[in-house]
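With one protein chain held back, the other chains of the complex are shown just where they sit.
Right after this comes subunit A.
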Amino acid sequence: MIQFEGVTKTYHSGKQEIHALNGIDLTVETGEIYGVIGFSGAGKSSLIRTVNLLERPTNGRVLIHGKDISTLTSKEIRDTRKDIGMIFQHFNLLNSKTVFHNVAMPLILAKTPKNQIKEQVKSLLEFVGLADQAEKYPDQLSGGQKQRIGIARALATNPSVLLCDEATSALDPQTTQAILDLLRRINREYNITILLITHEMGVIREICDKVAVLEAGKVIEQGSVYEVFTNPQQPTTQRFVRSVMNDELPESLLTKIQDPAQNHSIYRVQFTGSSVGQPLMSQVSREFNLDLNVLFGNITELQGEPYGNLIVEFSGSLSEIQRALTAIRSDSVKVEEVKNYAS
């Protein structure tokens, strides 16, 4: 478990003070994949670095498994760091050393016996799918493979926490997917708590359980990925959600459907859980005297649950529309008017 309690970080640049973190309160439960998202300069990388004290908080505390790490001696800090793996955007591997040596490094530092290192590195490389690349050098490998080395290296000391610093930001979409799958496997198979920072909402949607949105050194919104994606509150959060689920209607479409002679309203219908599989729209159209025009539709998966998002134009008498809406609203179906689009 990682807890941030009122963590602040202030940098001094000449006479100027830069507040990178402005009182962060967050709790990452054991076994969770927690994502922190924000635009560049929001304080993400300062935040993740306070966990292994690569950055010391100016104020506040960071507790790992209930222990305040700022009170530790440098020896204790080094021991704590061995329990916290970290992977980086630019991998940060030793280019002068083989893949094997890179992964073995944390074990060499810990003075592990040679034959044990050999065995452990072998199984780590097998786990990340690089068993046949052990004698190569990092610059002979692709970005995705380099990140796999980084992951194997981070896991070498058997940590309970893994920090991912923009781990997929330098990778292409396909490779990103593969690395995210690997991270999820690590989380599931070894029950390792993962804290990741990213500026890509796709990463959050893909593997995170919880998400915090960081802006100007503050957490402006946090919650389960499901909550935040289906009901984002803050404008910044909405922008992030829209970056992966863009349901904005094109202007040309809006002008076309604005016929003053007709009574029509546009609604966003959100389906969750079991309701996703039901032919709700056609039922409504049949039962009530309405014409339904689906302007936008999307089904995605959030935390392993299907989630559907439709933007539908309801045409017909106002009373019929009201009756229809009452009928379809339920625990798993949310309906809200998309006001901006109405004529």
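Here is the rule we go by: a contact is a pair of C-beta atoms (placed from the backbone, for glycine too) under 8 Å apart; a residue touches a chain by one contact, two chains touch by 3 or more; residues count from 1.
Convention: contacts and distances are computed from a predicted model.
Protein name for the hidden chain, per its UniProt entry and selected from "Thioredoxin", "D-methionine transport system permease protein MetI", "Xanthine dehydrogenase family protein subunit M" or "Cobalt ECF transporter T component CbiQ": "D-methionine transport system permease protein MetI". Only one of A:M1, A:L54 or A:A178 touches the absent chain when the whole complex is considered: A:L54. Checked against the full complex, the candidates A:T27, A:T157, A:S315 or A:S332 give a single residue touching the omitted chain, namely A:T157. Within the full complex, the residue among A:S13, A:S40, A:T73 or A:N95 touching the omitted chain is A:N95.
Among the residues A:D79, A:E119, A:D132 or A:E305, only A:D79 touches the chain that is left out of the figure. With the whole complex as reference, residues 52, 54, 77-82, 84-86, 88, 90-98, 105-106, 108-110, 137, 153, 157, 163 of subunit A touch the missing chain.
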